[in-house]
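Input: one structure, supplied below.
Only one protein chain is missing from this complex, and each of the others stays in its spot.
So that you can tell them apart, the chains are marked A and B in the order they are listed, and the count of residues begins at 1 in each.
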Amino acid sequence: MNLQLFALAFFDGIAYAALVFLVAVGLTLIFGVLRVLNVAHGSFYAMGAYATASTVGAIVAAGYSPWLAFPMMIIASALIGGLIGGPVEKLLLRRIYDMEEVLQILVTFAVFMILEDVQRLVWGVQPYFESSALMVLGTVDVLGITYTAYQLILLPVVAILVLVGLRIFLRHTLSGKLILAVTEDREAATAIGVNVDRVYLVTFVVGASLAAFGGALASATTSVIPGMGADMIVLSFAVVATAGLGRIEGAAITALLIGLGRSFAVYLAPELDVLVPYLIMLAVLLVRPEGLFGMAHTRKI
Amino acid sequence: MSSKVLMAAKGLEIRFGGVVAADDVNIEIHEGHNLAIIGPNGAGKTTFLNICTGYLKPHRGSVTFDGRDVTGLAPRRLVRMGVARAFQIPQLFTEHTVIENLLIAAAAQARRWSPLTPIATIPERGEMLHLLDMVRCAHIADRPVSELPEGQRKLIDIALALALKPKLLFMDEPTSGVASSEKFEVLDIIAKALAEAKVTAVFVEHDIGIVERFADEVAVWNRGEVLFRGVPGEILSHPDVIRDVIGETV
Partner (left out) sequence: MRSILPALIVLLVAVTPVLAPTSQVLLTLAFAKGLAVLGIIVLLQAGQVSFGHALYFAVSAYVAASVARSFGGELVTTLLAGVAAAAVVGLVVGVFVVRYRYIFFAMLNLAVSMIFFALLEKFYYVTGGSDGLQVPRPTVVGLTLERGEFETILFYGALVLSLLAAWGTHRYLASPLGNMLRAIKTNEVRLEYLGVSARSTLLSGYVLSAALCGLGGALMAVAQGIVTPEYAYWVRSGEFVFIAILGGSGSVAGAFVGALIYEGVRTYAAAFASDIWQMVLGIVLLVIIIFGPSGVTGLYQRLMDRLVGPARPRGAGDSERAPGAAE
């Protein structure tokens, strides 16, 4: 592998990791607070992608500036998170927090099944491809390689901003501190008068919007097709499980690990590229069932 | 003390974050001598049981049973060697009935793995009904354990441990939750059964009356350390113990 190929794989991996991180961080944030692993999370990713690709396509076709794609991504993800994520938490998940774990899993799985068809009803089954956002940012030359600025600069920067922003939000704002309080000790938080219902709702909407945002950003780099939600939920689960459920910074590092692992596999062992994320997960979980950054806890007996 | 050492803990240490739950614990358990463990809440009594039965691995130190090093062996390995345990919080199969709980224990003990014989028909059934009778629970044999009050669940939990026919039995606060009018009576029966089957018992207990009556030795725990150890008469009248432990829990 020469230097250029190496750099190419490296850039691919970084761009890919940035997208996966956005989805995974939402998943792990929701788990940390609600203690429910939302199987429908991949659907928010897919819907963010569909909503962005279709509206941006319409905007550009109508002759407006392709730069509008960027605000559109943010609007689309906020809408998906709020209008679909909100009701899912408020009307449905709220009923299941006290249920057996296996039933909770089944409920979010049912939501996943429903949302898969919602996508098909709204957007059909034909692929969408809308790369205006990627185009307008142009390319950069690094180490003799021409790479899109969108993937090389924008995606990693956005991912880092989200990571840092989330940290500041959680540590330094009132809503964030409430979320952390509920994560650490639900009973104690309720006892001191935290409105847990509200915290759950806000967390879920934020998490779902992040997934949709990941999809929105991804839509400029790839075709939006049915089934992308299913692939993404498994992949982002691999990331959060490898990191340790609920670990936000850990998810960033693991997303990098898995993103780079996959992109190098594309060049070194192309048959295995789909396997690599799972092989990494399996290897980590065999040695550390609680994940790289998770903490094992023993039940009090 | 001349009798055989059944289990020996040497230099046990474990900490959780800043809490030191075992701090150089050295103790020997002698065959046929029932040992009571007393001490304030959070002293590390349950932690000691967790280490001795393999639920937790100590950060330092060792546990031997019957002369074999068993440090860090999984609970099921120790169980098969003859170490059983009843829990502070009863650990039962809450979607099974009382008798089914016991039948599972009996099937495990007798290693009945046949996948096509109903558990209800295993030969140990009579024995298990007898065991239930002994802990005064025969009348609730067919009730789901999830419906039972705490006291009865504690008794079923002890019965599960007895069903394994252990050599060494750890009991974590066996009488907490049991109505005080029945405490002595029930423990009398259990003690008699243990003596008959030659089972050595180690039990954590807050009720000093019970300790006086059933223990051959007492060990006093505090902050992960064994402070005192000796015969009940001496230890329970020691002024420090009265001040730090008994005064607090009575």
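Criterion: a residue touches a chain if its C-beta (ideal position, glycine included) is under 8 Å from a C-beta of that chain, and two chains touch if they have at least 3 such contacts.
Since the model is a prediction, treat every value here as computed from it, not as a measurement.
Set against the missing chain, the residues A:F11, A:Y50, A:F70 or A:F112 yield one that touches it, A:F112. For subunit A, the residues touching the chain absent from view are 37, 39, 92, 95-96, 99-103, 105-107, 109-114, 116-118, 120-121, 230-231, 234, 237-238, 241, 271, 274-275, 278, 281-282, 285-286, 289, 299, 301.
Hidden from this view is one chain, which touches subunit B at 53, 55, 74-76, 79-80, 84-85, 87, 91-100, 103-105, 107-109, 112-122, 141-144, 160-161, 164.
Keep in mind that, in the parts below, only the chains that are shown with their structure count from here on.
Mean C-alpha positions place subunit A and subunit B at a centre distance of 48 Å.
Only residues 298, 300-301 of subunit A touch subunit B when the two sit together in their complex. Subunit B makes touch with subunit A in their complex at residues 46, 50, 55-56, 87-89, 91.
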